[in-house]
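Here it is: the structure, laid out below.
All protein chains of the complex are present and in place, except for one that has been dropped.
This part shows subunit A:
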Amino acid sequence: MTNSQTVSLIGPTQMAPQSTPPPPVNELWFIDAQAMFQNYANLRSFSKSNANEINTTIGGFVFGRKARKQVIHVLFAYAEDLTESNRQFLESSLSADIELVGNLNIDGQSQILPGGQFTLQLTSRMLENRSISEFLDMNVMFNNEHVLMEGASCVSRVGYEWSLRAGREQEDVKSAAERLSMASFRFTYLNAEHGLVIREQKPEAAQQKYLDKFSKGAVPYKDVIEFTAMQSLTRDTSNDTEDQKLVPTVKVTKDNKHFTRLVTIGEVVFPAFFGDSSLDLYKRSREAFNRRANNTMMVTVNGIRAGRGVTTTTSATYLPPGWVSLLHLQLPTKWTDNEQRNYRIRLHKLFNLPSSKPVLRLSQALALHSESARLTNKKLIREPHLSITNYQPVGEITTVNGPYNYHHYMQDGIDDSGWGCAYRSFQTIWSWFILNGYTDKPVPSHREIQQALVDIQDKQAKFVGSRQWIGSTEISFVLNELLKLECRFIATNSGAEVVERVRELARHFETSGTPVMIGGNMLAHTILGVDFNDTTGETKFLVLDPHYTGSEDIKTITSKGWCAWKPASFWSKDHFYNMVLPQPPSDAI
């Protein structure tokens, strides 16, 4: 999405600082002030690259749950982005239970949009200093409290088809989306396995606590109830104004006008909270559906307006860092890499996401539905180290930052036992870059890795298809060749020296967070973290062993030590070791 071409509905207004005590409030709301401060800092971190925004007034939108009196998102925006259409886009991307609840002003300047019922009183000093006490003093109706993530996710896929006449695509997209929203009551969500039906119903027919056995203690990013969305041919006719229906009609058009048939497959996701009735869920499902239609409309219209023609989009659901609810987007599928990058930058600003770290790459989307798009093999074990139990730390632990997949011998039907350990470690590292949004390229096979080495003339052509092992040097070459990544090296003369370099590894995991490949003693391993006691010098290494030849069984992997904390003696004193520390790019979004 390019910069919005719309003009704010209400211009900036000056408000005098409050000179009288604020009126007493009848209700108490909850807000996570630290999350709000982080959002402000994230938005400000973009301004360095745009001189025009340095002195621009900042306003914002406050989204939350009215029924629970929770502020969920405080999204700051520069004045030119404080438009009704942007508000609608933001809302259409948020969870169906979250709506606009308020506005904010900073240093007495306010950009008021309709819909809010209160205004946060903020100062730039407060925001920059992250002063919670100052915030609470100025906003007495709030308690500072971290809102817990809760609720299961109800997910289903819906297809809709829009006919767009040539030359009138924008109007047709808008009218089609509006018509689809008006028909949202026709969609029913069914789960035959559990006999669940979420559909239009009268209040007296509502079933209480409908999904409580699923939603109790659930969190939305992993506790999923999959539904099949059906479009109802049947409707409730009890409120029809006429007793008689109209006869069927057939309209035949032969004007030979050109049009585009746009098909979108949307993923409709809405939360189910403990205590919800079936009517609550139905209302939320309609809201989620409407937001999906509106989001599709807005992305498509902006694509047309930007001269990119009719845009096809795909659904993606995210849990951005620090968020407690999900973000639902329609992402364009056929834009160029640069266009998509610019769009993501735009989204990062709108949602106050980090300016130098990818969050909204397709590979980072939550695969909630069984048919959701995945860039990596879903059969692989993800983050096995999180399943380690009963480990007693010896000091301070620092580990890999972000998800990765466990690649090991014999996977993908390739018998690489005895020679493929470094290739597998490489694949594990590559999966980290996919799952953390730095690339959409699939994990290379052994042959592709070898081909890359031949392409850079490090190996001869006959190397391709061979069973030759590779080491840390080759891994860094391929990462640079295929992903343009730079790597830091740690070279040691013995296993004892590996232990001496533990501080460097700890700093790496704190700052970069990528898995580390270590080669030596005719073996290769992946280091996922370190546990270091600065006082005693005791050190342990979290090691992922690619020599495993068994099935994808997490219990075996963790109990047999294939992913485990290893003592310092794990590294042989009689051999040298080289470590490759991939460096994620700092300007990636």
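Definition applied: a residue touches a chain if its C-beta (ideal position, glycine included) is under 8 Å from a C-beta of that chain, and two chains touch if they have at least 3 such contacts; residues count from 1.
In this text, contacts and distances are computed from a predicted model.
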{"item": "Name of the absent chain as recorded in UniProt (options \"Ribosomal RNA-processing protein 44\", \"Roadblock/LAMTOR2 domain-containing protein\", \"Odorant response abnormal protein 4\" or \"Mediator of RNA polymerase II transcription subunit 20\")", "value": "\"Odorant response abnormal protein 4\""}
{"item": "Touching the absent chain when the full complex is considered, from A:F37, A:F142, A:F187 or A:W562", "value": "A:F187"}
{"item": "Contact residue for the chain not shown (choose from A:R68, A:K222, A:K257 or A:K379)", "value": "A:K257"}
{"item": "Identified contact with the non-displayed chain, of A:E178, A:E383, A:D458 or A:E538", "value": "A:E178"}
{"item": "Hidden partner chain, residues of subunit A it touches", "value": "5-7, 85, 88, 157-161, 163, 165, 167-168, 170-172, 174-176, 178-179, 187-188, 190, 192, 195, 197, 199, 228-235, 237, 243-265, 294, 297-298, 301, 305, 309-312, 314, 333"}
